[in-house]
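Just one protein chain is left out here, and the rest sit where they should.
The block that comes next holds subunit A.
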Amino acid sequence: MSLPEAYQYEIQALNRQVLQTCPSDILQFCADFFNSRLASERAASISIFRDRGTPSPRFSPSPTSNFAMMSSQFSSPFGANANPFGGNTSPMASNVMHRVVEEDENDHLAPGAPLFSGAFGGDASTEAPPTLRAPPTTDSYPAQYNFSRRTSVSAESLKPSADSYDNWTPPFTEKTPEQVERLKHAIEGNFLFSHLDDEQSAQILGALVEKPIPARGIKVISQGDAGDYFYVVERGSFDVYVNPCGFIEPGPDGLGSKVSTIQAGGSFGELALMYNAPRAATIISAEGSCTLWALDRVTFRRILMESTFARRRMYESFLEEVPILSSLTPYERSKISDALETQKFAPGDVIIHEGDPGHSFYLLESGEADAFKGTEKVLSYKKGDFFGELALLNDAPRAASVVASTDVKVATLGKNAFQRLLGPVEGLLRRTRYQGVKTGVEEMDPLQQE
């Protein structure tokens, strides 16, 4: 199989550029390269359209060519202004805005485009209001960017049950191990699920509800309707129809055209897991006896929220117990809770090596671990214990090794992250003598040794 010629041409051009410039940020350089290629290629194709007297394909049917005229009308307000930055008084009029390069200065307003063409025709003002504008010209713009106002979105307000004193447990529907495996596989690639931890995944998988679709031709989702559920296809297949008007119209072709088919293992309706937005397509069963699994938004978001909330509170309460952190304010502890990262270890895994420089500290979230000096076991840790915290003060070598004795989950934070969040440690951490607070890894605050 050979690569397309056009592709090889672009890649070779890119190779030459990379060799010539030796960029330090390769990804940025490649992105810039392709953006620039795209822009010049599209600009060329637009001028072809223009020559044929056809409007630009990307912003049609709106007129695209009256921008320059208005832009020049509007340039006057800038001349009068002093530069608000520093003492630089260079006239802003010349460079304050990027002038639009327009091929045709004599283009006139297309009929019917701006509402305002007559509103101030007889007025003394020579300045056009910002309402008088047209879709921008296309050069160096991304294709198909929608330039209109963007609507805010909002989901139901959610509060952790610990705050509202109701006892919420996620809904649970029994499934066979094979079903769980299939569902897991179906959602694991989805960005809304890929960051979940095991516990959250298990709860989500448990909460999916079976929806048998007994016959062919049943509408599961109607375009334009409110969306509350996400679906995974367990068995059968579903056709996707999109009507460009945004909803189902009456009549035989009201569904619009079929754009794809979703097979077993596929899923649809994920936007509904974020907020209630009108469905973007109609989904219809394409065969008899299909099976779907459904998950509603509030359950999904609540599972995520409750576990995140519980974990944060757990971290905060653990952190309160760490002596060198005891002088932090609750706000500072909360910031640290935000930044803690979870790591997992299997029994026998070494979490900290004796003699290594210390960079991070650890909270034991679940499981058990032991500290060894050489081969001698000096201490055992259980849930809520912490170790390696003196690494936040210095880079002294670890005084002991810590080895997981069961499956272990730790929350960890490096000295760098700590300093980024809270500033220099010296003024923050309590400098009490660490004698008698044996953590096994460091026995004494080294800053107090003098």
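Everything that follows uses one rule, which is that contacts are C-beta pairs under 8 Å (C-beta built on N, C-alpha and C of every residue); 3 or more make two chains touch, one makes a residue touch a chain; residues count from 1.
Note that contacts and distances are computed from a predicted model.
Engineer: What name does the UniProt record list for the absent chain among "Dynactin subunit 4", "cAMP-dependent protein kinase", "Large ribosomal subunit protein mL46" or "Cell cycle checkpoint protein RAD1"?
Structural biologist: When "Dynactin subunit 4", "cAMP-dependent protein kinase", "Large ribosomal subunit protein mL46" or "Cell cycle checkpoint protein RAD1" are compared with UniProt, the left-out chain turns out to be "cAMP-dependent protein kinase".
Engineer: From the list A:157, A:176 or A:375, which touches the chain that is not on show?
Structural biologist: In the complete complex, the chain left out is touched by residue A:157.
Engineer: Going by the contact rule already stated, which one of A:18, A:280 or A:396 would touch the omitted chain in the full complex?
Structural biologist: From the options A:18, A:280 or A:396, the contact with the absent chain belongs to A:280.
Engineer: Using the touch definition up top, pick the residue from A:343, A:366, A:394 or A:419 that touches the left-out chain.
Structural biologist: Only one of A:343, A:366, A:394 or A:419 touches the chain omitted from view, namely A:419.
Engineer: One chain is left out of this view; which of A:15, A:36 or A:260 touches it in the full complex?
Structural biologist: Touching the chain that is not displayed is residue A:36.
Engineer: I'm checking contacts with the chain that's been left out. Which of A:308, A:326 or A:406 qualifies?
Structural biologist: Checking each option in A:308, A:326 or A:406, the one touching the absent chain turns out to be A:308.
Engineer: So that we can see where the missing chain sits, which residues of subunit A does it touch?
Structural biologist: 27-28, 31-33, 35-36, 39, 67, 70-71, 74, 77-78, 80-86, 88, 92, 95-98, 100, 115-116, 119-120, 123-125, 127-133, 136-137, 140-142, 144-147, 149-160, 163-164, 191-192, 195, 270-271, 274-275, 277, 280, 301, 304-305, 308-309, 312, 316, 330-331, 333-335, 338-339, 417, 419-423
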